[in-house]
Every structure is written in C-alpha cells, then in structure tokens.
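Starting off with a structure, shown below.
Here the complex is missing a single protein chain, while all its other protein chains stay put.
Let's look at chain A:
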Amino acid sequence: MKKIGFLMAATALVAAGAAQAERASDGQLNIIYWQAPSLLNPYLSGGTKELEAASLVIEPLARYNETGTMVPFLVDEIPTVANGGVSEDLTSITWTLSEGILWSDGTPLTAADAVFTWQYCTDENSGCAQLSNYNDVESVEALDDRTIKITFSVPKPFPYGPFVGAQSPIIQAAQFAECVGAAAPTCTDANFAPIGTGPFVVTDFKANDVASFAANENYRDPAQPAFATVNFKGGGDAASAARSVLETGEFDYAWNLQVEPEILTQMSAAGQGTVVSAFGTSVERMHVNQTDPNPDLGDERGTAAHPHPFLTDPRVSRALSIAIDREILVEAGYGSAGQPTCNVLPAPAIYASTNNDWCLNYDPDEANRILDEAGWVVGDDGVRVKDGVRLSVLYQTSTNSVRQGTQALVKQMWELIGVETELRNIDASVFFGGDPSSPDTFQKFFADIEMYTNNFDGTDPERYMGNWACAEAPSPETQWQGSNNQRFCSAEYDELVVEFGQTAALEDRAALAIKMNDMLMDSGSIIPLVHRGGVSAHANSLQGVLMNEWDSELWNIADWTRAD
C-alpha cells in the first residue's frame, strides 16, 4: 500500500514537472489539540477547540490575519464607507462574494447561504453560541447570487460582526436546512461533518477524540492545500502535547501550550520543533471589589448599597499594583507567552494607552509610602490597620497551576507592604459557571480581589469596554449575571460607552477607548498584570505557520507546507 502511494506520488511529481506547490503533495499533517473538539459546528459549541478545528472546513467572508488586519477570504474586497460597501449612515454593509467559489460538494456558494446562516444562528430555539456576532442585525438579504446586504437596526461604526472571523463562518443552507432551531442538536451528521468552502473536508469525526480531514477537491486555489490529509488528535494535557511535537516528533503542530516556561525551553532543546507565540487582547488581571463582600450583610452582600471598606480608595489599589513585580510573574508563569501590562485594553496598538506605565515600575517603597500617607499604620503583627480595619484581603481565582503560582508570589510581595492575603482557588467550571445559586462564581465575587483572563473577539473593543457600564454590574436583581464583576460605576464612564457606540472615525474611537481604559485604571478597580499570548509549537519541517491570536490559529492552513 505504502509503495503504491509512493509510486503514485512520484508519478504525480513527474507529471507536475518542477511545479513548486501542488495540492495534496505533502502527505499527512498531524495536529494535536490537548482539548479535543466535541463537534465541528461552532454555532453549537462556542469553545475555542471546536472553532479552530472547524476553521479547516468552514470559512467566514473575511478573516483577521496575524496582525489583526482583515483579509478577504470569500470576497474580493472588504466593504468600507470609502468604497461604498458600507452605507453613509452606517446602518448597512454589502458584501460581494468572489466569483466561482464552490462548496466541497461541488455546488456553488451563494448569498442565500449567508442569509441561511444568519437565520440558523438567530433562531430563538437553537441556543446558538455565536449569537452576539449578529447583535443588532435587522436583516440579511441576498440581493443576487453573489451580493449579501446586512442591515443593522442602529448605526454600526464597526459593521464587521457577522460573517467575519472564526466565530462567524458560513454554513451550507442545503446541508443544515432541516437543522434549524430545536432540531439543531439532532443533526449529528451535519454537526460532525459540515460541508465547507475551506481547504479541507471532514472524512471522519470521533467526538472528543480525533478528526480526520482530506484536501478539498473544489478548493478555490488549485495548488492548495499542500497536505493531502490532516489527522487532528485531541486529549491529554498540554505538557505531553508539547512533548509530542518538540521531543518525540510524532506530531507537527500543538496548540495552546500552557506549560511552565522552563519545561517548554527544556523540551525545545531537543531541536525537533519551534515554540511560537502571538499576542491578542487577553489580559490576566485582578478585579478589585468595589462592594463589601462581608457575609454578615446577608442578601445585600456584594451589592452597590455597601461600598467596600477600603478598596474603593484608589490609593490602596495603586499601592497593591506597584507592589507587584510583574516581570517575576511573567518569568515564573508565562515565559514568551506573557508581557507585563498596565492596561486592561492592551491591543490593537492604536487602542493601547501609555498613560499607566507607572505600574511597570516595581516599587515596594513607594507602595509603603502611599499606604502610610493614606493613614494605614503597620500593626504589631506586621499588617496595616486603619480605623480598626485590617488591610487583609481574600484573593480568589480559578484552579490552575500557573494561577496558584502567581497567587503565592503576589502574597509574598504584598506581605512586604503590610497587606495580609488569604488565598482561595475555585474549580474553573464553578468559578466561570455563572450558576446564580453557587456562592463561588466570579460574578458574585464574594472576595476582595479576583484574578482571571478576559479578552474580546476580533479587533474592535466597543463591546468589551461596555463591560464596565454601571448596568452591567451583577447583582441579585440581575440574577448575578453581568460583566462588570468589580461593580465599578461612574456616570461619566457610562456616557463614554454611549458615545463610543455613535463614533465612527477610527482615530476618535481609539481616543475614546484609551480614555475609558485610563478611567478604569485610575479608579483602581482593575489591576492588570500580564498581557497573555497564545503559545503553540510546530515541527521544524512545517512551513508557513503564522501564529494568529485574532482569528483561528489555523487560519492560513492552506498555505502550510512540508519542508524537505
């Protein structure tokens, strides 16, 4: 069998002459994701692993490249106000599909598929995980076979939510027609093997285990993809995934290697592969509770009615911030996957503020001075006291070895400035679970400080910055749902949120985003720690990998080739 395959490949090579790249000429590509994809329909899952696995098959109209710039995929150009694709009043955007794009089953991709995708996701019974990409969409119409017009109910300064990026790919109307709404989960075959326009087609899918792909015969570039098949294995843990690429060489690409940096360095010394990282918008941050989590308050615990006894004072928060040596946190827990940051909005570059860089300067003496000045006196046990209140905080986060390492380091650093810290960690599925009956969710935030990572999809921070509006604060009235976990509330900030939604020019939006970021930093309700990047590893023989945090990491897999 092998021999025949080899002969066939050899004849193909001879036939192709000296052609550099040829479809399916580079054999098998082995990818390992230590979290295995559960299905290949990102609309029913929302998890990164499903999104990335599906990105081999189904595609959006445009993707973000490794610098966060939009690049056309199924269209020839990105619509803008300048080229007439976006209406002057910012309420509609018109996309024109490239000519001759086929689904992998040979039928043509039409505007009707986009219309269907929108209907599929917005059906109220479908439980579509990517619904927020279609926020404010009033209608999606097919003006003709190749023209898609999206109309918004409000002016959209950034109209690239629907059908852009890995979160919002186009699915085939013919395949999913019977799967709309409550029927969505019953279409196992379609959810396991969607038909797409991408470089690969699904040949076999074992849920939570392994997916097999083969090159798409109908892919728009006849020379791509270079690989004939992809073996997409899942399961295990990050360290052994890294080992399979960097040490044993069994796999070509390993995703999301959240491993202690020294282990990765040791493994890459074997010389089989390369560790790559890229930075998006993820920031590991501390939220500083602005409300009092004291259990004695009963039902009013953690609500705006009871401000926190000392953390609403920005001086305390500032002292806590500069008493943290972020360089050490990065070195110990993140390595090349982290950079110290002082902003909750660290990227893209035009939105990144430089006004808070004071926090990069680790200075326990200054922290001590600030606390002295604020009236906190060191008591007999080394803990500061003011008006009978001890400067003692409960610091919680999710269970994860890097986070517990960070907690331990921070506890030591804060000891030097007379702050007592009690540490707590909660299982991630509970902490992030949002169950209103559990006291341990990050929304309830029954602690003084909590730490986790958040980010936003794509490159536009409008929705992300809207997270800290007063109305977003979780409270008993909202069943403890909401994104403003530290319950920061400022009328001025709320006005900026509204203004952001009405501002179109990019420079003005950038200025607004920076102003909002600075307001949050000055309030002391967020202490940013580390700007986190994605870390992956690829075999040295694999070429063309452009690590991307703005879209799927596998966004350009059609360009990947095997070096001889």
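Keep in mind that, in the parts below, contacts are C-beta pairs under 8 Å (C-beta built on N, C-alpha and C of every residue); 3 or more make two chains touch, one makes a residue touch a chain; residues count from 1.
The criterion applied here is as follows: contacts and distances are computed from a predicted model.
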{"item": "Listed names \"PadR family transcriptional regulator\", \"Glutaconate CoA-transferase\", \"SoxAX cytochrome complex subunit A\" or \"Peptide/nickel transport system permease protein\", matching UniProt entry of the absent chain", "value": "\"Peptide/nickel transport system permease protein\""}
{"item": "Candidate in contact with the missing chain, chosen from A:Asp204, A:Glu217, A:Asp357 or A:Asp522", "value": "A:Asp204"}
{"item": "Residue of A:Pro364, A:Gly405 or A:Gly434 in touch with the missing chain, whole complex considered", "value": "A:Gly434"}
{"item": "Touch criterion as defined above, residue of A:Gly127, A:Pro155 or A:Gly544 at the omitted chain", "value": "A:Gly127"}
{"item": "Candidate in contact with the missing chain, chosen from A:Ser25, A:Ser244 or A:Thr312", "value": "A:Ser244"}
{"item": "Hidden partner chain, touching residue among A:Asn231, A:Thr274, A:Thr303 or A:Asn425", "value": "A:Asn231"}
{"item": "Contact set of chain A toward the excluded chain (per top definition)", "value": "1, 32, 36, 38-39, 44-48, 124-132, 182, 184-186, 188, 191-192, 204, 206-210, 212, 231, 233-237, 240, 243-244, 247-248, 250-251, 270, 427-435, 437-438, 440, 452-457, 481-483"}
